[in-house]
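For this view, one protein chain was removed and the others were kept in their places.
As written, the chain order gives the labels A and B, with residue 1 at the start of each chain.
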Amino acid sequence: MGSNMAECHPVAFRWPMKAKLNGAKLIHVDPRFTRTSAVSDLHVPIRAGSDIAFLGGLINYVIHSKRWNADPFFKEFVVNYTNAATIINPDFKDTEELEGVFSGLATFAEPAFWPYNGLLGRYDPATWQYKRGPKGPGPVTKDLIARRAGPPFDDLVRSLKPGPAEKDPTLQHPHCVFQILKHHFSRYTPEMVEQICGSPKEKFIKVAEMLLENSGRDRTSAFAYAVAWTQHTYGVQMIGCCALLQLLLGNIGRPGAGVMALRGHAAIQGSTDVPTLYHSIHGYMNAPSALRPHETLRDYMAAETSPTSYYGNLPKFLVSYLKSVYGPAATAENDFGYDWHPKILGDHSHIATFAAMAEGKVKGMVCVGQNPATSLNGSATRLAMRELEWMVVKDNWLTETATHWYLGPEVKDGAVKVGDIKTEIFFFPSTQIAEYDGSFTNTQRMLQWHSKASDAPGDCRTDTWFYHNLAKRLKKAYAGSKLSRDQGWNNVLWAFDPDPGVKPIYPGEPDALKILREINGYQTADPKQHLKGFAELKDDGSTTCASWIYCGCFPAWDQNLTARREPDPPGVPGAHLKWGWAWPANRRVMYNRASADLKGNPWSERKRWVWWDASFVNPPDPKTGKVVPRGKWVGYDVPDCGATKAPDAKPKPDGIGLDALSGAQPFIMRADGKGWLFVPAGLVDGPLPTHYEPHESPVKNLLYKQQSSPVHKLWAPGKPYNQIAAVGDPKFPYVISTYRLTEHYLAGAMSRWLPWLSELQPELFIELGKDLAREKGIRNLDWVIITSPRGHVRAKALVTDRIGVMNVAGKRIHHVGMPWHWGWMGLSTGDVVNDLTSWVGDPNVSIHEGKAFVCNVERA
Amino acid sequence: MQVTRRDFLRLTASAGAGTAIGGLVGLGVSLAPAAARAQELRIKDAKTTPSICPFCSVGCATLIHTVDGKIVNIEGDPRSPHNEGTLCPKGAAIYQLHMNPNRATKVLHRKPGAGDWEVVELEWAMDRVAELIKQTRDETFIEKLPNGKLVNMTPAIFGLGGATLDSEFNHVCQKFWRGLGVVAIENQARI
Partner (left out) sequence: MPEAMGFFTDTTVCIGCKACEVACKEWNQLPAENGGIRELSGDSYDNTRRLDGIHWRHVRFIEQFSGPYNGRWLMMSDVCKHCVQAGCIEVCPTGAIIRTEFDTVVIQSDVCNGCRACISACPFGVIDINAVAGTAQKCTLCYDRLKVGLEPACAKACPTDSIQFGPITELRARAQKRKDQLRAQGVEAQLYGADPQGPLGGLNSFYLLVDEPEVYGLPRNPKLPSRNLKQSTSFSVASAAVLGVLALVGLRKRRMDEQPPSLS
């Protein structure tokens, strides 16, 4: 669901196809009958944007099914490995009580200093919390902050430990998570799914039965999704809903199970881990923010540290990160330079920044290897870019972003005069993959090194060269400044030039290995002593490590594990632990403790992955020389728990981090070591997934009075460049989804210039059903005009039965779809489909709603 | 002969020098010449460099064949547990990312209000961009908010891009911007 895997990840799809030959069943739930549907055992049509209703229907079906209630495996997994038994604050009110919203809904007021958050509302999550017993004795957090306690920061972390959560393992308590979710999803019946999603009831039930049949001790099912689950005003909840279902089915942390994100770019996982994203700093720590209690280092630690999970180590991650930023200048006395580190003012995400740019609040932009001129609400984006004082584009081709000022549609049609655009613009040519060294992190979190094979032509330089050489210029420009605001930059550690004797691959090129060394981390006193893993990190400045999650990828000066290419031999389960390196700790299946039962035995022989070997004789502890009792976690993968921590180990009463968890709590990044069916913290739009309509929809929400998510984001509200259609607006009666083709790549810069790819898909098209074509008098290959409240585009019609009419909420709704790869540059050109999309998005992650909105279609 | 993807005909060459043909034997006639001519193998004497496909996130391993530093062929690395030597059409076209007459190779500059690009020197352009970054940063830097909170940042510069580029790029990029106090750093993961 939410992915057209054969189309967009064809080589990854090799493996589902192999599984199919071995008897696995493939199900594709999608608004279109696609290349994936073509080879699936079952295709189920679904209206774009209604996936939570479908998944919620599956949850409701599963927990009332005979199989789920009869096979003890499911209860054993759910009671022990999820928070099903945990009791929630009795003041919590569900969407069932409040007509589609949760307790705690409040208004959101934009702060004057950065009014670009776009939130339509906000929740106070106080009532969503676990019901807890009294907190233990010990120092109080605010006193420790006030007296600048630590390092070490263990007392601060310990002071954060809450009282024990109340539980009912019988799952009968009316406020326990299981009863709440059972009640919450009770109206997601197969009939309701059919009404909301347009999916035939019998096909929906078939999906539910196939999933039930293929889940349990001996079998697992996996979900694969992509941006068709992220680009919504409730995208995070959609994915969470799938995780909830998979936890109920015992399909998390086990081989052949899980919820698999199929990401779009070679390095998109890497660029999230090593975050060129405003909201986080290395390793998924939240960026220090003016909107949160992050005033000082200790405030940040108190606000961000989860004391009873592996995140209890956050002070070690943070201090080691700050050491990597500010080097020797970061000391315990100055809180490791924390005050120099910038704080965000709120939402500085892609859309928020373009919305601010459109109002003249953003003056300069450096765009490297991205093409926003054809991205969401393209015409608004180009309008914003015309307000820039200066812009830099660095790419391999003259992209639409580089040329919008003289070739953009608004310039070509005369609405905008080139001379009126005051932006100073630069274009720098880039290298291609074969022309430099470095690593990509793939969708499996695996780092893989690539090596330079040939020289780049002309002035092409690596993108790393570009920032490295700008940094050197700015270091020089600010050298000697005594201004307080320049001290952070002047103290930034910048040591990426190759060591003496190492020849740069281009003049002035930094050493990619040196950059990876800093990411991996080293002993501060001796950078040649690399860190072997994040267990070595310290919170006193003695370790320097940019990214705790990448720590271990380069465990010794001469061991770049990302460059390994040793596959497993045939005939073994094939974790391929010597191929590349996957974070964390080279683990291939996360939370794999869940692949064994409470006692540490595999759930079944067939689904063996890691297990407890009680007879294993451990060597004495190398540091203390003490005897280590028998027993070790063994298996095919790197176990995701303490290697010698017995399954029956109890939590240490005074423990923080992993010591606060027992040996039977697989979800070690969660504060209670359990998979969360109900999410008490971390989401801004509710603890349980709820079906809402997309911001633009032809129908009313059949489930609740609340039409769309009460807290989602709408940027630039009321602006002429971000107009929105009302619910059921007859001017825009059709549901449209945008998508990708195998033959092209995203915004097209890497495919539309390639003759071999361009000839395979030479022009933009719209896929529309035969019924709609008949109604509108459109024949195959006719030019068609597609209109949304933001603009219109022209495309050729591809009339097909692979997409068509659906019966939704008693109405016949036509569904159309368009690939969005095109723009005006390259060999294969076409209109910018994103000129149709809007600036609305998800409140948790600010991703736009590109997968479900409304339009009109007319013959040109 | 037992043929499997892993052990046959992927990487290592084994001389094929036979002459007889099976298919026509039944007719008692052979139309075949003793040995067919073929063009010389393009990757004969080529250097092989391990690489990764730069398109989607699957991380297919590739092998780049170069002769005298010039790319002559790029194909899948059969050892890879991800792709076992296979590629999709984009991966199969990586060659044309490199060997392509349309590639941009010069630094271009457009003055405010101008109607066209000018080709400029790389070093000059780098100096000018550094100057503009400094100027905008200095003009827009916020040390403290009106409510007194220390923030040490500027929201007026936008650093975009990274999901198509190496982790090493991303580290250097975010360190550069955050070091200067620039927080609007984004890439394709957001969209």
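We take it that a contact is a pair of C-beta atoms (placed from the backbone, for glycine too) under 8 Å apart; a residue touches a chain by one contact, two chains touch by 3 or more.
Everything quoted here is computed from the prediction, not taken from an experiment.
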item: Where the missing chain makes contact, among the chains that are shown; value: A, B
item: Touch criterion as defined above, residue of A:T86, A:T305, A:T544 or A:Q761 at the omitted chain; value: A:Q761
item: Touching residue (missing chain; options A:E333, A:D499 or A:D801); value: A:D801
item: Residue touching the undisplayed chain, where the options are A:A38, A:A726 or A:A860; value: A:A38
item: Full-complex contact with the absent chain, from A:M669, A:I785 or A:L827; value: A:L827
item: Full-complex contact with the absent chain, from B:I52, B:L87, B:L108 or B:L132; value: B:L87
item: Residues in chain A touching the chain absent from view; value: 6-7, 10-11, 13-14, 17, 20-21, 33, 35-39, 43, 45, 741-743, 754-763, 765, 769-771, 780-781, 796, 798, 800-806, 827-828
item: Touching residues (missing chain, whole complex) on chain B; value: 1-3, 5, 8-24, 26-27, 29, 31-33, 35-42, 44, 73-76, 78, 83, 85-93, 95-96
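Methods note: only the chains that are shown with their structure count from here on.
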item: Whole-Å separation of chain centres (CA-atom averages), chain A against chain B; value: 23
item: Chain B residues within the chain A interface of the complex; value: 6, 47, 49-61, 64, 66, 69-71, 74, 77, 79-84, 86-94, 96-98, 100, 102-113, 115-117, 122, 125-134, 136, 139-141, 143, 145-146, 149-153, 155-176, 178-191
